[in-house]
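Below is one structure, written out as structure tokens; the observations come after it.
With one protein chain held back, the other chains of the complex are shown just where they sit.
Letters A, B and C mark the chains as written, and numbering starts fresh at 1 in each.
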Amino acid sequence: MRISVIGGGSSYTPELLKGLKDIKDDIDLKEICLYDINPEKLRTIEEFSRRYLKGELKVVTEKVFEDCVKDSSYVLFQFRPGGLEGRLKDETIPLKYGLIGQETTGIGGFAMAMRVFPIVEDYINRIEKVSRAFVVNFTNPSGHVTEFALNYLGYEKFVGLCNIPINLLQAAADMFEVNLEDVFLKYYGLNHLTFLERVYIKSKDVTEEVLEKIKYSPANIGSSFPSSLIETLNLLPSSYLKYYLFERSTVKNLKNSKPRAQIVMEVEKELFEKYKFASEIPPELSKRGGSMYSTAAAMLIRDIHLSSGSIHIVNTKNSGAVSNIPDDYVMEVPSIAKGGKVFPISIGEADPFALGFIHNIKMFERLTIEAYLKRSRKLALKALLLHPLGPDYDFAEDLLNDLIEVHGFDLK
Amino acid sequence: MRISVIGGGSSYTPELLKGLKDIKDDIDLKEICLYDINPEKLRTIEEFSRRYLKGELKVVTEKVFEDCVKDSSYVLFQFRPGGLEGRLKDETIPLKYGLIGQETTGIGGFAMAMRVFPIVEDYINRIEKVSRAFVVNFTNPSGHVTEFALNYLGYEKFVGLCNIPINLLQAAADMFEVNLEDVFLKYYGLNHLTFLERVYIKSKDVTEEVLEKIKYSPANIGSSFPSSLIETLNLLPSSYLKYYLFERSTVKNLKNSKPRAQIVMEVEKELFEKYKFASEIPPELSKRGGSMYSTAAAMLIRDIHLSSGSIHIVNTKNSGAVSNIPDDYVMEVPSIAKGGKVFPISIGEADPFALGFIHNIKMFERLTIEAYLKRSRKLALKALLLHPLGPDYDFAEDLLNDLIEVHGFDLK
Amino acid sequence: MRISVIGGGSSYTPELLKGLKDIKDDIDLKEICLYDINPEKLRTIEEFSRRYLKGELKVVTEKVFEDCVKDSSYVLFQFRPGGLEGRLKDETIPLKYGLIGQETTGIGGFAMAMRVFPIVEDYINRIEKVSRAFVVNFTNPSGHVTEFALNYLGYEKFVGLCNIPINLLQAAADMFEVNLEDVFLKYYGLNHLTFLERVYIKSKDVTEEVLEKIKYSPANIGSSFPSSLIETLNLLPSSYLKYYLFERSTVKNLKNSKPRAQIVMEVEKELFEKYKFASEIPPELSKRGGSMYSTAAAMLIRDIHLSSGSIHIVNTKNSGAVSNIPDDYVMEVPSIAKGGKVFPISIGEADPFALGFIHNIKMFERLTIEAYLKRSRKLALKALLLHPLGPDYDFAEDLLNDLIEVHGFDLK
Partner (left out) sequence: MRISVIGGGSSYTPELLKGLKDIKDDIDLKEICLYDINPEKLRTIEEFSRRYLKGELKVVTEKVFEDCVKDSSYVLFQFRPGGLEGRLKDETIPLKYGLIGQETTGIGGFAMAMRVFPIVEDYINRIEKVSRAFVVNFTNPSGHVTEFALNYLGYEKFVGLCNIPINLLQAAADMFEVNLEDVFLKYYGLNHLTFLERVYIKSKDVTEEVLEKIKYSPANIGSSFPSSLIETLNLLPSSYLKYYLFERSTVKNLKNSKPRAQIVMEVEKELFEKYKFASEIPPELSKRGGSMYSTAAAMLIRDIHLSSGSIHIVNTKNSGAVSNIPDDYVMEVPSIAKGGKVFPISIGEADPFALGFIHNIKMFERLTIEAYLKRSRKLALKALLLHPLGPDYDFAEDLLNDLIEVHGFDLK
């Protein structure tokens, strides 16, 4: 049994290795193959891995993508096309127009998606030729990429993951002092646009209790929103909703702060210095973000492999999970790992507030994908115009031109 | 056969009388009853009517609503609760927060709806008791009101009308020098949030020709948008989309202009001066807006009454008209007048750009209706937060408080 | 403007010519091309046509299919693969097993469909190459063939017709002494499996009146059912429902009667003798069945061509016409002729009794089509086993073998 990690030279890889080491006996894992287009980072991580794993798990690297993914049962996507330099542009260009610059939401998410799609398309085509591996995707925008893979590339063994759900589950488990598997959430939406509607601990619906508990400290459930907002909505929205619900003040804050990309670059630099010599995961990794990322990935791979019947919140086709959402929308919903796949669980209707956002952004996602597939400037503009965080028409062309210029998108 | 006009003291009534006069023989119309809560205006219009109609059609007024609507086959709603003073507030309060103030869209539409719902609810309850008249609604926000009447009050003989579709049909007919009935449109959306996707003249799909013809003059099809925008979208959106697609510049313009409400007040004043003595419709009425309003209403009533099989674009339950929109959404779609009702015509799928807006605003509509029905401040806030033209959370409460203060909404 | 008639050597053609002659000025029809694989019959009909039309309309014949359909705006399918000899087998083989033998329903319908599909597939492929003509199909089983053409061949300009709806409309018009266009029906189902639920005359719902009127004479509405059955169902089912609702007595009657195919053979023989010399349509044609066939076809072609907005009941994709039936089911529903196409009209929900039959037989239709496309004996058996008038498993193989033997179906 072999697992490939695409973007294996990432600073996240060490944490992932830790996760995979933990499940290696459960799934009889023999080898991990790392692949990255940056040979230097890849070498640093490879060497760190050897020191860190101390022979408990074999780690190899390959120069040719196919050589890495073939014979792999699972392939992890965690690459970042354009790197942090690209991210920096996505964060700063929109701000010039008074719009939010953020990696996965709004215009930044659009630009990120446009950079990611050609790579995902290429990789999936190549995977199809040499294996039928199950792809677990962490590459952002994770839900958007999964929409692309499932509905446009038609690669069925593809699931999109994010570390937000597992952190939410953990927060709920901590709040009631139970195990992770004792928590069940009515939770749904698009990745980074999700809504928690009900919380069950064992056989009890504790939603009212949760609302009470977070009255004075929403952070208890991992939320940065004022509790009055949560109470108003009667929903706990993803923290990414702040870009929609606090747009103006966020723009102001972003304008006055160092871009997140720059901070991360510094963290990364520091981390790679450590990776060169360390044989344990450096504590600085926690600054990088992505908490519990490796746990989510490793547990999902283990449970799909064992068909354990465990529940994971993943990005997959809705398929009736939320009854008033079309079956083909890729959604982030609770699913059960069985028969070597994930099957969504039917959790009922979505709230109208959530529906309004979900439909809107799903249509943005699809227009963006069609813009990429048809290399269409017009469709790209159309996508941006639909997005609530997108530009007005009178400066939309300028904005798009800026993005095309810095990222070199192939749009006519 | 009797027709009632609720809001009969409106400055629009004279034009409507003209329309009804034109069809009186077709439908064997004997009498028109005018009802209004403003006795002075009502008297002016009544007296004008007598002079204008010269006995061709009997016009009466009633002080008690029930006395007017009973024995009526059709009831026209064209009232405006809160009057132009209310409208002025809806146009100016949002601007204080840098948001668009407009009568039917965004926050203004919200406030208008909240003023209209109690009146519509009351009137429908009273109509149900004394007649089963067919209600033709022009009261704004017309689609929102129809959503309320059909899906929440369950009054089935209710259709929402707007003068935009007939003007669009007329523009297309003029463009190709054909009659109105030779034009067929793939046109859909929520009232004031509609999209024209295809134009047929007789058996020919002339969409490409239309796009070509409006390249240098979008006004040919009645649009105020740059033709590049129409080309980008591959759709002709309602002119009300400008509030979404040119939000910033519109806010700026609005801030620098006299509010439309004030202009209309002046027009109205002038008009009522004329109505006092005129026996013909004064040309100044054209400044009032609402062109072809009476034609749309009269033709619809005639065709429903005759079950002529003619096509009208009206607000009614989608019922499969647009295949990727739920059946129960009230939509503005082509429908056929048969069997004393309107039956929507199946026109295929909606474009993703249109879908994004339609779903979003429909959910806003429903949250607003629920806020009214439950007298819920939280739901009102939730509705405003969902709207793309609505406030951020950090000033949403202040904005809502302002609206509650000036309009006296009953929200807890 | 040219119209082609495939199966032009049919005894029906003269009536069709009459219909087309009546509309020739409306649609500026210049020429009719007849095509048939039976050269003898074709010659007889061609010669009759010349005598009958007296130069008012040009009639030509072609030996090569493509030469006939090219340059045609409309192509009429009215061929019968296997001829009346094939029909005789379809009527007699099932009876050996105690099952109903009927041309379009049950096993007979299955066998007919299996003979028709390869021809339709071939013709459509050839039409696509030389023209984009609108196909009006009368070839039985007409709804099943339309399901095949629209959902499996993907040829969109295809509409299935039957003479039953127009006869029903005529019966309702006669009953209330109004014109055909004053009648509107809530009527739906699969061809030969339809249900009339409501009747409107002008703006009035006269369903209760109709039920009252047919109490003592269901024939008034063209039904052969006891009025107690109609009352029980609260629906007027197609007369073909008798095969389901009176299965045993029908089998008995069929066993004791001369097969309809034989009767028709005799009628046909007689007719062709007349056609050889006649210059008017012989009254014997009325014995052939298919009353008002030509009216239905000619009016539909005229109204599609003129995009008149007239309503026709045709076989087309449901597309929301009946709200509790999937959009893609080909159904016989009221549709409006506009923009050179037919658009279904939304008529509401189907009755549960009707739904039970419609779903069941639609699935039979699809299994049959898949059996043909995959040349699969197993799928053919599966289709027969699903049909309520089909065989039990213990003699299903024998029955299928008999059909394969006499018709030479290519099934493995």
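We adopt the following convention: a contact is a pair of C-beta atoms (placed from the backbone, for glycine too) under 8 Å apart; a residue touches a chain by one contact, two chains touch by 3 or more.
Just so it is clear, the model here is predicted, and its values are computed rather than measured.
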Point to revise | Touching partners, among the displayed chains, of the absent chain | key: A, C
Study note, to complete from the structure: Per the whole complex, from C:208, C:231 or C:280 the residue touching the absent chain is C:231
Check your understanding: Of the residues A:39, A:154, A:226 or A:339, which one touches the chain left out of the display?
Key -> A:339
Point to revise | Residue touching the undisplayed chain, where the options are A:202, A:215, A:252 or A:374 | key: A:202
Study note, to complete from the structure: Cross-chain touch to the chain not pictured, restricted to A:77, A:148 or A:184, is A:184
Point to revise | Absent-chain contact - pick from C:70, C:115, C:157 or C:366 | key: C:366
Study note, to complete from the structure: The missing chain sits against chain A at residues 181-182, 184, 198, 200, 202-205, 304-307, 309-311, 319-321, 323, 327, 336, 338-340, 343-348
Review point. Contacts of chain C with the missing chain: which residues?
Key: 226, 229, 231-234, 245-249, 324, 326, 352-353, 355-357, 359-364, 366-367, 378, 381-382, 385-386, 388, 392-394
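Everything below uses one rule, namely that only the chains that are shown with their structure count from here on.
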Revision key, fill the gap. Greatest Cα-centre separation from chain C belongs to chain A
Review point. Taking each chain's centre as its mean C-alpha position, how far apart are chain A and chain B in Å?
Key: 43
Revision key, fill the gap. Taking each chain's centre as the mean of its CA atoms, chain A sits from chain C at a distance in Å of 55
